[in-house]
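Note that one protein chain of the assembly has been removed; the remaining protein chains are unaltered in position.
Right, subunit A next:
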Amino acid sequence: MAPKKKEEPKEAPKPKAPEPEPVKIPEFNPTEVVLEFTPEQIEDFKDAFQLFDRTPLNEMKITYGQCGDVIRALGQNPTNAEIMYVLGKPKAEEMATKMLDFDSFLPIHQHICKAKDRGTYEDFVEGLRVFDKLGDGTVMGAELRHVLASLGEKMKEDEVEQLMTNQEDSNGCVNYEAFVKHVMAS
């Protein structure tokens, strides 16, 4: 047999960082959520909830698909992944058909409200600075559009368009501090 001098031992892995153990995120259990809302807040939520209720008999129910909209309309900004998590990871077709009543909505909303790391103005600006090649406070609109449509929780083209309207200057650059203010001002 030929000497194995030059062959690297196949099995010996290159020293790489140990794979993190997959963190077992437990399924969302609404009954474990402690509601900390005041009665006034709950009335406010009811008000908004009703606004989105499209059932013919006004049963105070919304579809799973609307859940994210209502939570956002009330001022939170979860990711889509977080929404899916609190809804119990429903299938795509369930989003339009499965209904959520107000009482089931509350623990979901509470969980989202408690989540930390909402993203501050600085986080935002930091994130966008990545794209600031010239370091002059602007990013290329085209690049930003590309990123929004292809990374993360991708946005659709018309959504990107809507967001970016009137943000770019004549050179196609976006002043990102102003941009962040615009987005956060809702």
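Methods note: a residue touches a chain if its C-beta (ideal position, glycine included) is under 8 Å from a C-beta of that chain, and two chains touch if they have at least 3 such contacts; residues count from 1.
As a working rule, contacts and distances are computed from a predicted model.
Asks: Just go with whichever of "Serine/threonine-protein phosphatase with EF-hands", "LLGL scribble cell polarity complex component 2", "Origin recognition complex subunit 1" or "Myotubularin-related protein 9" UniProt uses as the name of the absent chain.
Replies: "Serine/threonine-protein phosphatase with EF-hands"
Asks: Among A:Arg54, A:Lys89 or A:Lys114, which one is in touch with the chain left out?
Replies: A:Arg54
Asks: Spell out the interface residues on subunit A facing the chain that's missing from view.
Replies: Residues in contact with the chain left out: 14-15, 40, 43-44, 46-48, 50-58, 68-73, 75-80, 119, 123-124, 126-128, 130-131, 147-148, 151-155, 159, 162-163, 165-166, 183-184, 186.
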